[in-house]
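Here the structure comes first, spelled out in structure tokens, and everything after it is commentary.
In this view, the complex is presented without one of its protein chains, the others remaining in place.
We call the chains A and B, going by the order they appear; numbering starts again at 1 in every chain.
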Amino acid sequence: MYLLNRHQRHVVNYSWMLFSLLIIAFLPFMLFGGLYFKSFLLLKTHTLKDLVFSHSWHPSRGEFGFYPFIVGSVWVTLLAIFISTPICLLTAINVTQYAKKRFLRIMHPVIDILAGIPSVVYGVWGILVIVPFISRYLGPWFGVQTMGYSILAGAFVLSIMIIPFILNIMIEIFRAIPTELKEATLSLGTTKWQMVKHVLLRKALPGIIASVGFGLARAFGETMAVLMVVGNVIKVPHSVFDPGYTLPALIANNYGEVLSIPQYDSALMFAALILLAVSLFFNLLMHFFIARYNKY
Amino acid sequence: MKRTLKAEETFFRVLMNLTTAFILIILGIIIYSVFEKGMKAMSWEMLTSVPSGGYYYGKGGGILNAIVGSLVLAFGATILAFLIGLPVALYMNVFLVRRKRLVNLIRFILDLIWGVPSIVYGAFGFTLMVLVGLQTSLLAGIITVTLFILPIMIRSMDEILRTVPMGLSEATYSLGSNKSELAFKIFTRQSVSGIITAVLLSFGRAIGDAASVLFTAGYTDNLPNSLMEPVATLPLSIFFQLASPVPEVQARAYASALVLTVIILIVSLFSRGLGKRYHKTKINF
Partner (left out) sequence: METAIRIKDLNVFAGKTQILNDINVEIPKNEITVILGPSGCGKTTLLKCMNRLTDLYPELKVSGEILINDKNIFAPGADISKLRQSMGLLSQRPYPLPMTIYNNIAYALKLRGVRGRRKLHLLVMDYLKQANLYEEVRQRLREPASRLSIGQQQRLCLARGLAVNPDIILADEPTSALDPISSRFIDEKFQEIKPHFTIVVVTHVLRQARRIADNVIFMYMGEVVEQGPAKEFFENPREEKTKSYLEGMFN
């Protein structure tokens, strides 16, 4: 019935597991190494400072200033975080402290579905709803002429995309607060609101910060949805109604043309390297932050 | 003092209800607008034929190439990720149970690479492809997407496997099993529902992601017929159709988005349903 005897099967299984594990263990290094290796061509002729702070992006002339893309990415990401953090925080408090328990059971599938909707579908939705909303209502309301494809549109769409991610963590954090702490607080004679404001928020603060940090890392690398609504104009944006360009969009939009100019190829890999570095940095930071806080 | 507190609480409770409603409404609007726009261009032809010549200028045909392509690619990647992921998750929870620090280090690494944006995997996959002389192809797409969903798969399985009680391992050892038998026979059986959920979750991610296949899988109007040839995917077909200036083609992009959304919804429904059903066969301690 079996090809191999019991011991042989054990050996095969075991080596298979070990091999798989090694793949995983080396993946981050391979990612970093591969992208760094590919960026090398660019880094050889340009200083890091030039690349990050120069405005001029002319691949055919060998000028690779990433500044507009970096600024675009930072704006979109920070705006998205500013929009979704309060929404998530208030909703998490509502769902865990005020709403009926049944409601949490409704909320979980909602979060799952929001998290599962593909990036392009968010992009489509952004084009259908957000972009016209900005060009027809929000822009004129602020007295701005805009096509709608803008930093703000990117931020809006992105903020919706990271809501399930941040909200999920925040709900877990509030749920993890022991009931006994709530009992201890209430028994001092606080109202429910005082308990939430003075004790639960403080207790949850490290977790809240971490969830926002994770959300930030996630938002920074989001590609398709933002690309579809942000406008893709290589210019440093001056207002949120200006179109912009993000680092992931830069990579995604230009992959077809790169092969003709070797340095261009290298530049896109450098953009990917920046994304990887930002993601790793923020995730590391948050992990250490949590580890440190858990000691208290 | 008391009154301002009360007012403050009322204010924030109203705000809380608004944000909660906002999230529910947004989900409603997303689903509604995708369905509303998508249904208009939806037709039988869309679902059952590949693009004919001039499809991207509004002529006939459909997106069967992308539907089949996406399914094949996502299946391939999910299976590959499963073959690598399950052993890792088992290894962590059976062989390394007593080495907490090592397991936590692995979890930490997995969480790190879970956070890496898919476009980075796309760029990396492209580099890898060029390195080994591979063209944009189904195979390259599968490999890239596999890397991208691996951490998701392993960590979700790991979260399930770590809840398998120690007593079960002891009981199995006392029957004379070795560790890999314990891992593959007992642990997997005990965690079927969780493993299925993890697989479906990964499948959903695999089928929905565009940035990782953009460089690697390529695009074609044909149905996939070889690992070595490019393959169309739904997210990219949406993306390309939207880029067209022709309104009919844009409308088809909405229909394609609807198809993708429905697939995702079905997958998530399945994972909920199956997850619940298999729970019943689990031994409770």
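Just so it is clear, a residue touches a chain if its C-beta (ideal position, glycine included) is under 8 Å from a C-beta of that chain, and two chains touch if they have at least 3 such contacts.
Please read these numbers as outputs of a predicted model, since none were measured by experiment.
From the options A:85, A:185, A:232 or A:266, the residue with contact to the unseen chain in the full assembly is A:185.
Interface residues of chain A facing the missing partner chain: 100-101, 178-191, 194, 198-199, 202-203, 205, 296.
The rule is simple: only the chains that are shown with their structure count from here on.
Spacing of chain A relative to chain B, judged by their CA centroids, is 17 angstrom. Across the complex, chain B meets chain A through its residues 5-6, 8-9, 12-13, 15-17, 19-20, 22-24, 26-27, 29-30, 33-34, 37, 83-85, 87-88, 90-92, 95, 106, 108-113, 115-124, 126-128, 147, 150-151, 154, 178-181, 183-184, 204, 207-211, 214-215, 235, 238-239, 242, 253-254, 257, 260-261, 264-265, 267-268, 272.
Listing the residues of chain A that touch chain B in their complex gives 6, 9-10, 13-14, 16-18, 20-21, 23-25, 27-28, 30-31, 34-35, 37-38, 86-88, 90-91, 93-95, 98-99, 107, 109-110, 112-114, 116-125, 127-129, 160, 163, 167, 191-194, 214, 217-218, 220-224, 228, 248, 251-252, 255, 268-269, 272, 275-276, 279-280, 282-284, 287.
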